[in-house]
Every structure is written in structure tokens, then in C-alpha cells.
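For this depiction, one protein chain was excluded, whereas all remaining protein chains were kept in their positions.
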Amino acid sequence: MSLALFLALHDMDDMPAGHAMTVMQMHEPWWRRAMQWVTDLFSTPTSIFSPQATPAHTIFSLSMLVLAITLAIFLAVAGMLLYAIIRFRHRAGDSNADPTQVYGSNQIEVLWTVIPILILVVLFLSTARVISVTEQARKPANALDVVVIGHQYWWEYRYPALGVVTANELHLPASDPKAPTPTYMTMSSADVDHSFWVPNLAGKMDLIPNKINVMWIDPHKPGLYLGQCAQYCGTAHAKMLIRVYVDSPADFAKWIAHQKMAAENDPAAAEGKLAFEHTACVNCHTVTGTSAKGKFGPDLTHLASRDTIASGTIKNTPQNLRQWIDDPDSMKPGSLMPKMNLSSLELDAITAYLASLH
Amino acid sequence: MSAYTAVLTQSTDEWQLPDKGKVGMICLIVAEAAIFIIFVLAYIFYLGKSLSGPTPAEVLKLPVLGTVCLLSSSLTVHFAVAALERNEAPLSSLWLALTVLLGGIFLADTAVEWHELIYEHGLTIRTNLFGTTFYSLVGLHASHVIVGLGMLSLVLLFAVAGKLNSSHAHRLHVLSYYWHFVDAVWVVVFIVVYVLGR
Partner (left out) sequence: MQTAGAMTFDSPPSHPKLWLDAVNEWFTTVDHKRIGMLYIGYALVFLLIAGLEAAVMRIQLAVPNNHFVSPQVFNRMFTMHGTTMVFFVGMPILFGFGNYLVPLMIGARDMAFPRLNAFSFWISAFGGLLLYFSFIGGYGLYGAGTAPDVGWFAYAPLTAKLFSPGHSTDYWILAVFLSGIGSVGTALNIVTTIVCMRCKGMTMARMPLLPWLYLVTSAMVFIAIGPLTAAQMMLGIDRFLGAHFFDVQAGGSAVLWMHFFWIFGHPEVYILVLPAFAFANEIIPVFSRKPIFGYSAMVGATVLIGFISLGVWAHHMFTVGLGPAGNTFFTLATMIISVPTGIKIFNWLATLWGGKIRFATPMIFSIAFLFQFLIAGLTGIMLSAAPFDWQLGNSYFVVAHFHFVLVGAILYMIFAAFYYWFPKMSGRMLSETLGKWHFWLFTIGFHLTFDFMHVPGLMGMPRRIYTYEADRGWAVWNMIESIGMIFQAAAILIFVWNVVRSYRHGEEAGPDPWDAWTLEWSTASPPPHYNFAEEPVVHSRRPLWDLKHPQAPDSDYE
């Protein structure tokens, strides 16, 4: 219902990602403010009706057609049902004799078989076109390749051509619609089924162990796009959040250059680095330039450059980091990272070290 | 109000409906066939996908003896039914005994084959995808053979005790449907596993 209002009020391409709508003047008429309230209600960070990349746009257009057709069918059929139960009800004072017994009509059966078939032909052909356009798009030479590996309960991101490995916060370059530079994501899983869903950018695609799936996105505007795992993967499935940072091409190049560097070696954090390298942390985590080469958990080389930890669920502050290392399950129940059982001093040192990994 | 005292306007003397036993058994066969088809599909899907271990071509030999026996047992059970319908119980017992014997040889043949596969080729259900799908499909079939043999042996017991006559022919006929089904499944398994799959 508010979709029509939504469309009437806003030009889709101008809408910033997940951002509440324009500032309202105080003297706006009440009905305009009411409509604004309604559209605000639907302008959420992960709405499928705020497309910011071509796949999401294409699906949005198809969804408008589908919604229009189904709405029309609903109004027609529900209207007739409503009419029938009002018009043909037994009213007090009516005789109790049964009405004319009608058994059927072949012509009518043909009519309401053929008309739905015609509607479906239209629907099917539009849908087939979208499937083809999305899944059989030609990959341009300048596309960026990212490998996405799903884990219980975090996301591994690799940029094979650029030599970068990171986790949980995906950075992509914005793509100019006139000269597209899409990102192609090759996806699989290291353990169970997961699903990558960022509604503003595209439909979801499953990450399945022993299977490779490929999807592409070309976000048009820089910004932060949110999503989360959409295939039940175990206890902490609800906390496997997705953060996609779309940077301008210049910013993206800067980010890549920074990520390629080996881990910072801050002398003030030397004690923590020593402690880190001598505990079990190195069995699961990688910090390039150190002896930590574990692959089970996220890469921590530039941990301090991230806004969040624990796949988007916790703000990356030293205090949170300390508690996370001490008892991950207390912040993300079901997390596969065990309590590290460190002494308070070790905890402080290691936290300081990790917080220094910009 | 009594629907049942309505006057008959046409003759319903020939109100013949199909036989319950046969319809019921056909339903069971359809349901069991659905299970088998899935195991066959899994077998076909995983052909060539094992990451290690023996392949079908390396270790499988055509189970000629078992197959000939099992398929012939369909014939013998058919004769057993025919004989019982003519009330020739002793002859029927003979054909039944032959059926059980042939089925038993099939099982023995399978047992020998499995022994060889396990102890000489090291192929078990957990060795690789081939082992998994082979043993489960052939094993599922063998378990159906065992159930069928059990039922047939029971009938044979009654026959030998002199308690069988033509009034039981119908039930034996229904049982024979099950046995024919088990044979038909073997034809499919034989073709998929031993002919096409090697």
C-alpha cells in the first residue's frame, strides 16, 4: 500500500542507502507528514525496495510488475467473493426453499482457465528475461574478483588478484552505471550452508560447501550496506551480519594498499605481540608478518581498521575487544571461539596489541 | 430417511470392484519403488565422484548366478500360485520350495560377493561414495529379498503342514506381486550398478 506512495514521493536513484528521508519542514500539512511517516517506516537499511545496484534494481522492477498483477487479481476475485457473500446470503424472511441448483458450465471453466494462462504467460516471460539478464550477464574485463567463504559464524573475503585477505567487512569500489566496474563474488563454504544477502544490492546467493556459486553486484553509490546470513547455519546464525563498504574508486585503492601491508609492529605493543604469538590464538588466526598463520578464524592483520568485531555485531572498542577475547560466548552465544582463559595481565597486553593492528 | 431402501432402477448385480489385496499391494509397491528410485538416483549421481578408493570397474563382477536364480524364482512362484489355484497343494509346495531355494542362493551369492569386496578389496560403506551408495542400494534390495523370503517360507511351512488349499491362492497371488516387484528392482539395480555403472 505504501509502495505506491513511496514511488510517488521519491526518485529511487536519489535515495541514499538506508537513510531516513529528507528533513521535513514544520509547516508541512498533516497528511504529508503522515505519508512521510509511513514511507520512513519502510525506508529501512535492508529493504528490498531501496535498490542501489543493478541486480537489486532489476528485481525491483520485476517485483513492481508482479505486485501490480497480483494486486489486480486480488481486488477482482476478493471483490467478487465479497459481493457473493453479501448478495446471496439468506436473509431473515426469505423462504427456506433451496435456490436453483446449478451444476456447472463448460464455457465458464474454459474462460477461467484461459485467462489465468494468459496472465501467467506475461508473468513468466518477464521473469525469464530477468533470470537471463542477471545470471547470464557478460563479465567485463575490468570486473573485480572477490572470493567469499562462509564460516560458522563469520565471512572470509579474499581478493585473489590484489593479494588481500580480510574478514567480515567487505570493501568494494562503487560502479558508475555508464562505465560499470562490477564485483564478481565467487562463493563457497568451509563448513555448512550459509547465504549472502544484502537486500539493497542484490538477491541472495547460498554458500554451499563443495559447491561454487557466483554472483555479481555493481553498487552505484558509496556508502555502508547491511545484510546478514540468510540460511540457518547453527546456533549463532542470527549474529552472522554482513557489512559492505562501497568506496569511491580512489578510496578503494587506498584501502587495498593499506590492507596489502603487513601487520603494524608498534613497539608499545611488543609485550602483547609476544603473548599473542605464544598462546593458542595462532592456531586459528592469521596476522601477516608474524608466526600466526591459523585459518580457522578471521584474519586479524588489520583488525583495528574495522568498525566492528564478531561479524558486525559488536563495536570495535578496546573494552569490547577485551571482553570478547575473555569470553566470546557472553557476547555472541554459540560462537566457536573458545574462552581463552587468560590472566588479566595477558588479556590487557593482547588487547592492546590487537588494538594496534591498524 | 433411508438411502438404502431406495428402489433400484438398474441392475447392480454386476457391481464388481477390484480386489482389495491386489490394490493394496500395488499401493505398497509404488511407495517402495519411490524409496528405491531415490537410492538409484543417488547411486547414479555419485558415479565417478568418489575421491579415493576402489572404483566399480575395479572390483565389481557380474553376479550372474544370483541374478539367474532370482529371476527364475519369479517363474517358480508364478507356477506355485497357478498350482494352488488348481488346488494342487503338493505341487504348489514344490514350486514354493524351489522359489525359496533360488532366493536363498541369490542371498548367498550376494554374501559371498560382499565378503570378497570387504576383505579382499577393502570396500566398505564408509570407504568412499561408491561404497556408500553400493552397499546401501544393494543392501536395501537384499533386505526386501529377506522379508519376501521370510513370507514365502511361512507359506511353505503351512504348505508342508498340509494346511494350504485353493482358498489361500488369492493371498499367495498377492504375495507373489511383492516377489515380482523385488525381482523387477533387481533388474534395475543390475543394469545400473553392474552394467552401466562399471
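As written, the chains take the letters A and B, and residue 1 is the first residue of each chain.
The rule is simple: contacts are C-beta pairs under 8 Å (C-beta built on N, C-alpha and C of every residue); 3 or more make two chains touch, one makes a residue touch a chain.
The structure presented is a predicted model; accordingly, all values stated were derived computationally and were not measured.
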- Query: Taking the entire complex into account, which one of A:48, A:143 or A:340 touches the absent chain?
  - Reply: A:48
- Message: Which candidate, A:193, A:251, A:326 or A:348, sits in contact with the chain we can't see?
- Response: A:193
- Note on the structure: Of A:181, A:235 or A:305, the residue that touches the missing chain is A:235
- Sole touch to the unshown chain from A:34, A:78 or A:345: residue A:78
- Item | Residues from subunit B at the interface with the omitted partner, ascending | 1-6, 8-9, 12, 15, 17-20, 23-24, 27-28, 30-39, 42, 45-46, 49-51, 125-126, 128-129, 131-133, 136, 140
- In the complete complex, which positions of subunit A touch the hidden chain? 41-49, 56, 58-59, 62-63, 66-67, 70, 73-74, 77-78, 80-81, 84-85, 88-90, 94, 98-105, 108-109, 112-113, 116-117, 120, 123-124, 126-128, 130-132, 134-136, 152, 191-193, 195, 197, 199, 202-206, 208-211, 213, 226-238, 241, 313, 333-334
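In this section, only the chains that are shown with their structure count from here on.
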- Query: With chain centres defined as C-alpha means, what is the inter-centre distance between subunit A and subunit B in Å?
  - Reply: 52
